[in-house]
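All protein chains but one are shown at their positions in the complex.
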Amino acid sequence: MNATPTAPRHRAYGATIGRIVPFVPALIPMAILVGIVVELLISSKLTNFGWGFWGSIWDPPSQWGIAVFIAGSFLTALPALFFAMAIGLGIAIASTTYLPGWITRWLDPFVDLLAGIPSIVYGIWGYLLVAPFFGSVINPALYAHIGFIPGFGGLAPRADGLGLPVGVFILTLMALPITTLLIRDALRSVPRDLWEAGLGLGATRWETVRHVAIPYGSRGILSAAFLGFGRAFGETVAIAMVLNVVASYPTNVYGSTGTMAAEMFLSLDSAFGNTQWLAALSEMALVLLAISLAVNIIGRRLVARIVTYEVPGL
Amino acid sequence: MNATANDGSAVVSVQHLTVRTKQKKLIDDLSLDFGPSSLTAVVGPSGCGKTTFVRSLNRMVELTPGLKVEGAILYLGQNIYDPRVNPVMVRRRIGMVFQRPTVFPTSIFENAAFGLRLVGEEIREIERQVEEGLRRSGLWDEVKDDLDRPALSLSGGQQQRLCIARALATQPRVLLLDEPTSALDPAATQRVEATMQRLKEDYVLVLVTHNVSQAARVSDRIAVLHTGHLIEVGPTAEVLERPRNPLTAEFITGRFS
Partner (left out) sequence: MASAVNHLRAETAEELLFDRSFRTRWRLGFDKAIGWVLPLLFLVAIIPILDLVYYIASQALPTFTWTVLTSTNPYDPDALGVPIETTAAIMLFAIALAVLLGLFGGVATAEFLPERAAGWVRMAANMLVGTPSVVLGYFGYFLFVITFGWGLSFIAGSVTLAFFMTPYIFRISDLAYSSIPRPIREAAYGSGARPYQYVLRVGAPIAFPQILNGVFLALAIGVGETAPIVLTTTQSVIFPPTIYSPVTFLTGTIWENFSQPAGSPSLSLAFQAALLLMVVVVALNILVRVISARYQKRLEGLYQ
């Protein structure tokens, strides 16, 4: 596939250079990646924060426990993933099985469009319109009607609506195009023969989807979960705007917390000049990076071919 | 041309079937009856509509968008294209085996039991029918010690026989086979042909094949299609040795191997 004719052997070292030089640019992505890791390691000076680093109390300039933020990142990303997968699965099934081609032709790209909206635009819409809506309508309604369920009662929700509910909502919208796209691909990869065999045995469309298509495409669906999670986990600006970022655990569903990405983004300014603070933030960056990369690698490994590039961040 | 039995003993009776797209007719006014315990081979040059025809028998032809089906196909006297009938029900009694082995990525048992689980059959009965199906397709002895093995670990020929067993498990009266051996090697082909010979005693088999010698080997009756028309039908030996339609003769001599 990549068999190239050898470079002309005019001069010995010229030929060698000619053979090495083309390879160099290809290493750029690796170089950048390595550069990022190295730079962060340097700036964090691998300062030994001790076990406290993994503790729960983040209180510069004295305490550096990032567990709160790790938890916060998961606390926002996991529910978002759940919703994005559920909705994405429904949409993908509707698109591949139930809706005619002339509808899906323009409807599918519509969902992909969600991915093209800049996060800050999600943020401003979320902060000024959606959050107040949550604050005045949805949260009070939940509080009033199902407040007896543990987690839905307790501290009254804020009037401005900032907190987990709107945060999870926005993250769901951002992860949705990825999950939908990948699940759709997974379902489409089912060979026609197999699909018809299922129907031919007297199964309804739903039964065929459930018992033939989804098992067949399960790896792709799992990949959608990982990559969708990665998207929600690493989201920075929108969540920073919409969550009332605090370094504590929420007491109930309406409460707020902080994510690693948001805290990193918001605190860099204040940390200027304070090497300890900067070091702590850098280490947090490394943790965030490590988790994101792991999720990414696993998610990509599950599917044989490279995923489509139509959705940014994928 | 018409080929209907007038004594009402037909299991499946195709009556003036026409399948058309916007531009042309894929099947044109085809009428044909299928009696019990028979194997009818449907042959013809490529594009003659034999696959379309067979897929109309279990309403799979509806899966292709843009096709209109006219006429009626009676199963035991009831039109399966009656608007009140859901295609899902038809396929329980008219089963299908495809060109390539299409086993699901589960165990042998689960494959065979697929149709039965859908209708809510109880487990004891499922086990009985699965064994029955596997026996009839000739696969039982080869897999009986470990039915939980993944179906994909079987050879191509075995997988195809599993597909047959799977289709038989729901106790159909009719079995449609769309070129079932074209993806198999000669040895596997021979086993499947032997299976078909056994099955034709108890079922109505409709076999689409491009291999005329296969038709000669296993079928009682041959129906010849040409551009959507039924140009000839009759007992196998007769059609092959003394074809009445010149197109039939052309087709046979070209393809007889």
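We call the chains A and B, going by the order they appear; numbering starts again at 1 in every chain.
By our rule, a contact is a pair of C-beta atoms (placed from the backbone, for glycine too) under 8 Å apart; a residue touches a chain by one contact, two chains touch by 3 or more.
As the structure is a prediction and not an experimental result, all values here were calculated from the model.
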Among A:125, A:152 or A:249, the residue in touch with the chain that has been omitted: A:125
Contact residue for the chain not shown (choose from A:71, A:222, A:246 or A:289): A:289
Residue among B:82, B:141 or B:241 touching the omitted chain: B:82
Among A:157, A:217 or A:230, the residue in touch with the chain that has been omitted: A:230
Chain not shown, touching residues in chain B: 75-78, 80, 82, 84-86, 88-90, 92-93, 118-121, 125
Residues of chain A (touch criterion as defined above) contacting the omitted chain: 1-2, 4-5, 7-8, 22-30, 32-33, 35-36, 39-40, 42-43, 87, 90-91, 93-94, 98-99, 107, 110-111, 113-114, 116-125, 127-129, 173, 176-177, 180, 204-207, 227, 230, 233-237, 241, 261, 264-265, 268, 281-282, 285, 288-289, 292-293, 295-297, 300, 306, 309, 312-314
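Quick note on the criterion: only the chains that are shown with their structure count from here on.
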Complex contacts: residues of chain A adjacent to chain B: 100-101, 191, 193-194, 196-204, 207, 211-212, 215-216
Residue numbers on chain B that touch chain A, as the complex places them: 58, 60, 63, 65, 88-89, 91-92, 95-96, 98-100, 102, 104-106, 114-115, 118-119, 163, 166-167, 170
